[in-house]
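A single protein chain has been omitted from the complex, and every remaining protein chain is retained in its original position.
Naming follows writing order (A, B and C), and every chain is counted from residue 1.
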Amino acid sequence: MNKFSKQLLTVGEMASGVSLTVPVYQLKGSGSGPSVYIQANIHGAEVQGNAVIYQLLEQLQSIELFGDITLVPYANPVACNHKNGEYTLGRFDPITGVNWNRMYHFNESLIDSVIEQHQDSDVDTIKKAFKQCMLADIQDQIDHNNYGLSTGRRIAYQLQQMAHSADIVLDLHTGPISSKHLYCPEYLTGSASHFNIPHTILIPNTFDGAMDEACFCPWWSLTQRFQKLGRNLDFNQESFTVELGSQELIDLDEALVDANSILSYLQYKNVVNSKRYVAEKMTRHACYLKDYKVYYAPMGGMVDYLATFGEELKAGEPLARILRMDNYGDGNALHYLTLEQDVIPILHFASASVNQGTQLYKLFTNYFTL
Amino acid sequence: MNKFSKQLLTVGEMASGVSLTVPVYQLKGSGSGPSVYIQANIHGAEVQGNAVIYQLLEQLQSIELFGDITLVPYANPVACNHKNGEYTLGRFDPITGVNWNRMYHFNESLIDSVIEQHQDSDVDTIKKAFKQCMLADIQDQIDHNNYGLSTGRRIAYQLQQMAHSADIVLDLHTGPISSKHLYCPEYLTGSASHFNIPHTILIPNTFDGAMDEACFCPWWSLTQRFQKLGRNLDFNQESFTVELGSQELIDLDEALVDANSILSYLQYKNVVNSKRYVAEKMTRHACYLKDYKVYYAPMGGMVDYLATFGEELKAGEPLARILRMDNYGDGNALHYLTLEQDVIPILHFASASVNQGTQLYKLFTNYFTL
Amino acid sequence: MNKFSKQLLTVGEMASGVSLTVPVYQLKGSGSGPSVYIQANIHGAEVQGNAVIYQLLEQLQSIELFGDITLVPYANPVACNHKNGEYTLGRFDPITGVNWNRMYHFNESLIDSVIEQHQDSDVDTIKKAFKQCMLADIQDQIDHNNYGLSTGRRIAYQLQQMAHSADIVLDLHTGPISSKHLYCPEYLTGSASHFNIPHTILIPNTFDGAMDEACFCPWWSLTQRFQKLGRNLDFNQESFTVELGSQELIDLDEALVDANSILSYLQYKNVVNSKRYVAEKMTRHACYLKDYKVYYAPMGGMVDYLATFGEELKAGEPLARILRMDNYGDGNALHYLTLEQDVIPILHFASASVNQGTQLYKLFTNYFTL
Partner (left out) sequence: MNKFSKQLLTVGEMASGVSLTVPVYQLKGSGSGPSVYIQANIHGAEVQGNAVIYQLLEQLQSIELFGDITLVPYANPVACNHKNGEYTLGRFDPITGVNWNRMYHFNESLIDSVIEQHQDSDVDTIKKAFKQCMLADIQDQIDHNNYGLSTGRRIAYQLQQMAHSADIVLDLHTGPISSKHLYCPEYLTGSASHFNIPHTILIPNTFDGAMDEACFCPWWSLTQRFQKLGRNLDFNQESFTVELGSQELIDLDEALVDANSILSYLQYKNVVNSKRYVAEKMTRHACYLKDYKVYYAPMGGMVDYLATFGEELKAGEPLARILRMDNYGDGNALHYLTLEQDVIPILHFASASVNQGTQLYKLFTNYFTL
């Protein structure tokens, strides 16, 4: 039976002065495997990751651990407590509009200084030095800011410090109404098959402020820089965004299924020692980020979403139909939406009522099997 | 093939000056049956009624009609266009908090004047006089208001004029995440079995501002007043709120099922002439409004809703479980919610994230079969 | 130097489990004067009362106190932490639409039982018995609720317990963009002149769920019932809603002015002993609640508010002008709004952008000087 420790991280303060804290659970491994950081609920409405962390904690206490594991549910209590009518405000700071998952930090210039000092060092020394360098840089961002730090960055930077200390980072998200899918950096395509997730988006080495990018872009870039210097190094640093399904839902039974999927990957990475967790055989489709298309509503109206997630929709077949009762009698009251190429629908908008130009679907195009 | 006419009713004006209009569809019957008024979407997120009206219109054009039928989708365009983040703001004016379905008008004093003038008139004369009286009273509210009319009343009163002109009124709503159910005045219990709806809430003769009440309370009260005078009159005026399921959803196939349910009732009431539409045999549970309980969340947290709508939940069986990850390790992370009496769950809250005191469930208690 | 005690009241719990607490400050008087309860910020955006309580606390520590004083800022932390974009969501529970100041409790049947038992008791005995009776009744509401308590009632009932224990209750509010005004029960008209507030709305003995009503209606009703029995009793129970100006503003200097206004009233009521606090001479206008009119926007548009708060606006003079650029060139781009009778404007809507039917102004009509 592994014991876990629990700490509270203070990440924010509201108008009445109430402090918002984040619980941090830690389990110690034997030290022979990589360390892991898993967080959930950085977006307010994406709560299912908390249930997955619950199921992970339940199981991790009785498995042999090679690596240390840090688990952080409710990573963004400002967002997760922000009700907007009946629903929870999803993806961005309601005051600024900035996506909560676009506020992490990456200082490309740190790579230069590490390479300068460690051109010939061994992998472990470089890894350690680069981690220290990134942690110090973030600490500096937190400490030296005469003009303060935005609500989101204060949270993001504290989480990122824990993430940078680990070798493997999983950021648990959900879509609006969505199938399960995985954001995977291209250089880690081989790892994608160890999750029980049928759809993978392969993303390039571009930092756009997200947690997964903040954790793999530095290492990917460092690797490439060493390659130019003639050294092929593998830092064994991995980072993924795991999309668990739909927002606004808690399902503890399904959370157990997803916890097992994550444990299967952790077993593959030698973090845990339990043959029980093996990736399922399934067809895994993937596409490149540039081929992961947003389909915008061509008109305002009320949408009957038709296409089944995860199944190929042939060109010309109906994706959805839009009801426009105002046109009944003098126009088309029912509009069928089709596309000119084959796609796999991955997620759709959370409501039937849409304005013209609302993000209706996200779809795989030019997809292939992994 | 029955032709329908279409008109636009202007019900509001937004800040940029854009007018909001409501389409009104009318079909003429032979005149031998009662007239009908059906509206949908007075609450912004409750859109499925528009799809039901679509399916009604599709069918009514090819059935023999005894009564006139008026159909009004998008009855409240202010609400149905009011997006709040991804979702549509549901049940109340976002500026005042007043429920859009609590702004109808009932002037009890009109009953006195009708009785005074028509103590010995026949039913048809009384009915006609009372309708004229109510219509004139509402017109007066619209016309003579030096200090203006609120956004909601301006809409409600215009709709109510059409409703008062009819003999039968159906107001199409939905719950948040919900089974189908019917609000039925106690004196119309016999009609409830002609809808394909398994749950009926029997409501008393109390005016609280809703459309269904605004349409049956005057007639119920008038009937009772005549009873005291020794006359048993049946004005054949009926009014129901039909709850079609969950909000934020359009499902045209399910809308056809519900259109058929309504046509079955209209066939029973002699509005349409088609043997095709017959009420299904099913167990119909009912309870009185006082026994239709709101269950409030006993704590804040994230809810895994467990109970199945429409099925009896025995005392002590779990209704839901609440995840409280902040308590993991030093308290209960999982709380099972149970009740001390048997209930039938009818609907639950739309989101997994709840504050302490959020309306979690609405439940039948002391229920019985119709 | 009077010492104060401080306690924390737990009133709510959010989705992440964070508790929301209310600070309660208490100062002990000598016991020879009436006791006082003052709360602020039951509506989220109405924050200035917190600053007034700050200034009261600063001064009350150095004045002789005859009565006990309880001060409760941030009375509704659920509302005061509920940001909605840049602003704070004002007056109602964002999930249900119910006004936070319409959830207090009044059980009229308690009057019967008190009168039955204390028909001939002296004033103090009756007063004590009725208070105990009301407190027990509220405690019962809190304790015995198999189906739970709504977010708002949980807060309201806990606050009301403190209020019922006092003789004088002040509920500090603000309007949207507003002048200072006072809601005063008709039987306390004499007290209104002891505040430095130029506008008073005289309200009848009707319970509509507000804190002030919950505190005076029981006593007013009890007094009237004893009058019917031939006894003229004065329970010396007073209760007011004090409107401090505009929402979304903190002004500590103006708060001192308002603290002095309240201390002037408390000096008059023999709660504090300091001749320093004397009501200012000023023209005080009043009107009855039925004459306190809401003026609704006759059209959508953008409003240039013209009338000066607190000054008489003669019939026909412009209250505001509405810009409708969409009409420029083919209609009136500028609409002047006027009224057919003299009014005193007290407050107006918080934004220039209005829909048709938005509450534009609240106005005194048929006003008189106190």
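Quick notes
Going forward, a residue touches a chain if its C-beta (ideal position, glycine included) is under 8 Å from a C-beta of that chain, and two chains touch if they have at least 3 such contacts.
Here the structure is a predicted model, which means the values were calculated and not measured.
Contact with the chain that does not appear here is found for just one residue of A:Asn2, A:Gln26, A:Ser113 or A:Ser150, A:Ser150. Listed for chain C, the residues touching the missing chain in the whole complex are 4, 6, 23, 25, 44-45, 47, 50-51, 53-54, 57, 73-74, 80-81, 83-90, 176, 248-252, 302-304, 321, 323, 325-326, 328-330, 333-334, 349-353, 355.
Interface with the hidden chain, as seen from chain A, comprises residues 12-18, 78, 91-93, 95-99, 146-154, 293-302, 324-327, 339-340, 353-360.
Touching residues on chain B toward the chain that is not drawn are 14-18, 20-21, 74, 77, 80-86, 88, 94-95.
The rule is simple: only the chains that are shown with their structure count from here on.
Summarising the inter-chain layout, the chain whose CA centre lies farthest from the centre of chain B is A.
Centre-to-centre separation between chain A and chain B, using Cα means, comes to 42 Å.
Distance between chain B and chain C, defined via averaged C-alpha coordinates, is recorded as 35 Å.
The residues of chain A that reach two or more other chains are 21, 74, 80-81, 83-86, 88, listed in rising order.
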